[in-house]
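A protein chain is absent from this complex, but the other protein chains hold their places.
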């Protein structure tokens, strides 16, 4: 395989466009991003404000189209404002996981030997402890907030990145152009940055899109257990808060539940589309 | 010298309300929910709510109390108080045996007092004025006090002073005593098995000292960690008894409308759960009295009761619950008045500092209440941020005074000297415990009045003293009182006479029976 070129990227874009699921997923994601951006304009008041009597069913009052929750807060406003929290949690925690996972994987794969062994043991350490349990403990230690949730999710989700990058680097290392760079005396850092990592980009992008989805699910699970940030309206919080009244007010959990489902679905579809387009060979690494 | 003697026939059937005409039937199994799972069942070592709820069937105290907090016979069949209020004489019920068949007697009582003074924080305080306890014979116990202690007759209920078997605990290390895992008491039901994470099983005590009682063959306490699942368990008929606090309040109206479901708010009079906001009197905006008064005016208590608590409970007007003795109903307290709150904030010179609000981590109801109060405070212009934490974090933050405003609720145990004073007197300002004067309010006049009220003899005298205290405290607003809480007990209507005293389900199932 040669280094990624512009022509190949164009081909990939076309392949992505031919994937109907990926297009649908992208459309949903654009809608979610739009909701996050438009929330302050459409619902300038705080989503925590109690605007109507509690338990207004959906589609009955124009003022609150999706009904109100147990305290009379507007569900629609919560969904719009919650979009940004879910996106921020998903994106930032994934970025953080990449920041930890990519260098470790690259070093392990490139340097090999003892470094590889030590780094892999370290990775194993985090993969061995059940990840959801570890996330719960981390949030409990740091006390629930947006940042502690992001940190906890990042800390439990980086090991697959390391493994993936290590595998890719291991196979790239023996390529001629990398060997050539070594012969010309470039530093390890330069080789990794210039020659190796750019070629691991597409599998990382695919994995990252799925990690964002998983992070959003994790956030909702943590919130369900009452470990969410009480000052940020999030979808997970809405589901968690609504579950005790699920029997008399289905809409409080149903709407945020469906929105989480759609977003996670969209990200998975995008991930599949990217996978087919960028790297058909990748499926087995995950 | 004896002022009054009450005998064992003062039955409490009248309290049980409807259809008292029907005679109790023996037999049957009660399925109840216990939430959360208790850490153990040895009531002398553990005093948390779930422990008492289950172990209240196994152990007994000398007395019980009706819903007006009048003493009822328990292990003591009669009692008397000397006119100077310093000598209390108890005559024990006859023919009482421990679950293992050994007889119960006055030396068990003496042993229990010493045991509890070592291991039971509340008993230690309650017994502080006791100069000596003696047993003139095996059926009589005499307490002599160093000075009169008004609420003394109110400290003999099973949770406050459970009787511990001397023959199993004397000379042992109580913490590692094997009897802790299969508790032995004198109560109506005996411990049978505990499948951790699933259920606790109690069986009928055939040797129980009240003839004919108890009626049930077995009691199963089911451990179901999720609130929604607990509600479903009741709906599907898997459990018949949901004690107060075991389902979220939002579910109470729905469950109580189910066919064959009965609800009672009674059985908490002895505890008088009283909720308020601790306002940190030491630093920050809450150090200012005007600011604290503003907080009190800013809170919409009716909304909290109607929406968050689904109409259960009533607004608290001051430090003493209306269920507790010496409550003064003439004092109005703080009404919901945002305009007045804003004016007071201006007067306090509040400049928009962010105030940290710490809710109680006891489930969704408390979480929603935190959100509602935050909105109330924001509405009058107080910048408020909710602090998320779990039970351990909450305990540490309040015990270390690391908060601005914190939710709490405390039991009052029927008397201001037992459950109220501890939150306001300056000798109770000590770091490291979440159950004392956490707000840091210190007023020598209030200290003196509470001391005087505890030692005064005669209801009129004590009422006058506590009237003064309530007035001062309401004016100073050391905390913002919220609601007198109600924890409804939901049962199948076929479960009868479950709540017959002011201690309710925590007093055990000795009168309960199942209609068939």
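By written order: A and B. Residues from 1 in each chain.
The criterion applied here is as follows: a residue touches a chain if its C-beta (ideal position, glycine included) is under 8 Å from a C-beta of that chain, and two chains touch if they have at least 3 such contacts.
In this text, contacts and distances are computed from a predicted model.
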{"item": "UniProt protein name of the chain not shown, from \"Circularly permuted type 2 ATP-grasp protein\", \"glutamate synthase (NADPH)\", \"Dipeptide transport system permease protein DppB\" or \"ABC transporter domain-containing protein\"", "value": "\"Dipeptide transport system permease protein DppB\""}
{"item": "From B:105, B:265 or B:434, residue that would touch the chain that is not displayed", "value": "B:434"}
{"item": "Residue in contact with the excluded chain [from A:14, A:38, A:141 or A:182]", "value": "A:141"}
{"item": "Of A:14, A:99 or A:125, the one touching the omitted chain in the full complex", "value": "A:125"}
{"item": "Given B:136, B:225 or B:260, the one touching the chain that is not displayed", "value": "B:225"}
{"item": "Absent chain, residues of chain B that touch it", "value": "29, 31, 36-37, 39-40, 46-49, 119, 121-122, 124-125, 175, 180-181, 195-199, 201, 218, 220, 222-226, 228-229, 232-233, 235-236, 238, 389-397, 399, 410-411, 422, 430, 432-436"}
{"item": "On chain A, residues whose C-beta touches the chain left out of the figure", "value": "121, 124-125, 127-134, 136-138, 140-141, 143, 213, 217, 220-221, 224-225, 236, 239, 243, 246-247, 253, 257, 260-262, 264-265, 268-269, 281, 283-284, 286"}
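We adopt the following convention: only the chains that are shown with their structure count from here on.
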{"item": "Gap in Å, rounded to a whole number, between the CA centres of chain B and chain A", "value": "47"}
{"item": "Interface residues, chain B side, partner chain A - complex", "value": "227-228, 231, 248, 250-251, 254, 307-308, 359, 361, 364, 367-368, 370-372, 374-375, 378, 385-390, 393"}
{"item": "Residues of chain A that touch chain B when the two form their complex", "value": "46, 48-50, 54, 70-72, 140, 143-145, 226-231, 241, 243-248"}
